[in-house]
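Here the complex is missing a single protein chain, while all its other protein chains stay put.
Let's turn to chain A:
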Amino acid sequence: MGLELYLDLLSASCRAVYIFARKNSIPFDFQFVDLLKGHHHSKEYIAINPLKKLPSLKDGKFVLSESVAILFYLCRKYSTPSHWYPPDLHTRARVDEFMAWQHTAIQLPMTKILWIKMLIPMITGEEVPAEKTEQMLAEVKNSMQLFEEKFLQDKMFITGDHISLADLVALVEMMQPMGSQYNVFLCSSKIAEWRMRVELAIGSGLFWEAHDRLMKLAEWDCSTLEPMVKEKICELLQKFK
């Protein structure tokens, strides 16, 4: 059995792993785990990853979770071009720094926007209170500002002249609100230009193919939603109230 990647491209972390593997021609079996149908809670998937989260990698008997760990693993195992995770001490540290910061500063708030602006209203029929929405958007704005001032600055990419894992992870996460037609790139021309550069470095075809499911989220018929998932989403709404 070859390398297996358990993914749902609705998730930003999954898109990072998918794009990286495809871009580097790493052969793998795409195992679709449908988040909207609650398949990450299935017995079969729990046997693979008891934490019930995506993405997961399975290489023979070795199972690995956490997209950052998976990306580093793939880099090392398949000896991908060094610009993805540069060997220079300082440059590598810059990638590590971003990869650590993004969990709470970028991924969390970007995902929350998608929930607040689309998934919660769509599934529960109720809007999240405006105050919470404003608070969330302010948090995102602050993160984008820090991203521009500290990580990107006047460079082409986060580490300098070449795309790295940091740009890939940053971009797929910032794309998440697009699923609810909320475009965070409008806030800064510098970031908008960086976005285009990263897309071109990845290849527009691959980039938009990876984002297709996210972009079509608005068309999704949520009456097919698994009842348990619906219950969890209603719980989430209560947290925002």
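Here is the rule we go by: a residue touches a chain if its C-beta (ideal position, glycine included) is under 8 Å from a C-beta of that chain, and two chains touch if they have at least 3 such contacts; residues count from 1.
Assume contacts and distances are computed from a predicted model.
A chain of this complex does not appear here, and its UniProt-recorded name among "glutathione transferase", "Myotubularin phosphatase domain-containing protein", "Septin" or "non-specific serine/threonine protein kinase" is "glutathione transferase".
Only one of A:Leu64, A:Met122 or A:Cys187 touches the chain withheld from this view, namely A:Leu64.
Taking the whole complex into account, chain A touches the unshown chain at residues 50-51, 62, 64-70, 72-73, 76-77, 89-90, 92-93, 96-97, 99-101, 103-105, 108, 146, 149-150.
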